[in-house]
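Missing here is one protein chain; the remaining ones are kept as they sit in the complex.
Take a look at chain A:
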Amino acid sequence: MSSVEEISNPVAENLEEDGVEEENTVEEAEMEYEEPVKGGYIFYRDRKEWADLEPVPQDDGPNPVVKIAYSEKCNKSSDCFGLQKGTKSVQVTCILHESVVFDVCRHYRRVLLQALDKDLREEMKYITAIIEDQPKNYQVWHHRRMVVEWLNDPSEELQFVAEILSQDAKNYHAWQHRQWVMQEYKLWDGELEYVEELLEEDVRNNSAWNQRHFVISHTSGYSDSAILEREVQYTLKQIKKAPHNESAWNYLNGILQDGGLSSYPGLLEQVTELQDTCSSPYLTAFLVDLYEDALETNSSSYDQQETLNKALELCKLLAEEKDTIRREYWNYVSRSLQNTYGSGDPVASSSDPPPPSSSQQPDTEPSDP
């Protein structure tokens, strides 16, 4: 539970997607409790400038500002002091190297940072260590963003995020932070190269494909035909390396949406060529999309009837053989194509979406607001 971050209600992100079990993470935190935080971090109790302060044991003091329940196991030496109200100057900050408690203390940290005019570089070192320890927490990343804003210095950010991504190339928060830094401080140079490096390491990294789209959209854009062609060829090259790659096909589809798949010169030929060596359900699905586009735009380069037949044939292949788990979707596409472009009577099916009253949910009438 402890590593499930800032979640709520249905609005939750369980970021432990890659098999890092929550319970294990809790145990790890327990085991690492008495080890120093990574990155050369020095506990406040060991710093000479704080030497005149008396540490207050956890969960003690008459008016603890931050009352955190601790179990027996937690009550070990840690870099935590209780905040005391009503003192002339702020005595201490609550510093715990488990980011889960960071969530509780963050308000006090920020208030204190602002009030004390503390060296924000120290704070940057602190938050760097915390994020390295617990990189899947919303709050620690937002805190870092605030420190960067206060310092107005993004110079370490891209390097730092790259380090975090080197441990987990799909960390959602890391990518958010990277995007914010780049947009805020206009740091676009070299990002396309960075994305290409990541795709060399893992061509199926969806985050990297998203980032590619982000960088190009915000710099050159896709309207220049030379750029678009570069991207199409780059993507086809990656597809040849790993044809069963949803991200690459999504990207190809995405960048060609505006112009239209069927009218892009040479695309149909290049994709059809791949069918022998690089077949995948994604390739077949892409062809369906391409044929659908040809039908929709009533393209003169395509025989309408033949194109419809091909599209229907591929839908059948997907539904019955290549992508059976999504047969309902492929049957829907097939029916839609037939109904829209076919010459016969409209096709219906028992697996069409049932009207609401026949669903398994109770028969509910819309109520007045």
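Brief remarks on what is shown
What we mean here is this: a contact is a pair of C-beta atoms (placed from the backbone, for glycine too) under 8 Å apart; a residue touches a chain by one contact, two chains touch by 3 or more; residues count from 1.
Note that contacts and distances are computed from a predicted model.
From the set "50S ribosomal protein L13, chloroplastic", "DNA-directed RNA polymerase III subunit RPC3", "TTC7B protein" or "Geranylgeranyl transferase type-2 subunit beta", the protein name that UniProt assigns to the chain left out of the figure is "Geranylgeranyl transferase type-2 subunit beta". The missing chain, though absent from the display, is touched by one residue of A:Thr235, A:Ser280 or A:Gln338; that residue is A:Ser280.
Residue A:Ser207 is the one among A:Ser207, A:Ser262, A:Thr284 or A:Gln338 that touches the chain not shown. Across the entire complex, the residue among A:Gln257, A:Ser301 or A:Asn339 in touch with the chain not shown is A:Gln257. Taking the complete complex into account, residues 1-2, 4, 6-14, 16-19, 21-24, 26, 29-30, 65-74, 98, 100-101, 103-104, 106-107, 110, 138-139, 142, 146, 170, 172, 175-176, 179-180, 204-207, 210, 213-214, 217-218, 241-247, 250, 253-255, 257, 278, 280, 325-329, 332, 351, 353, 355-356, 360-362, 364, 366-369 of chain A touch the chain not shown.
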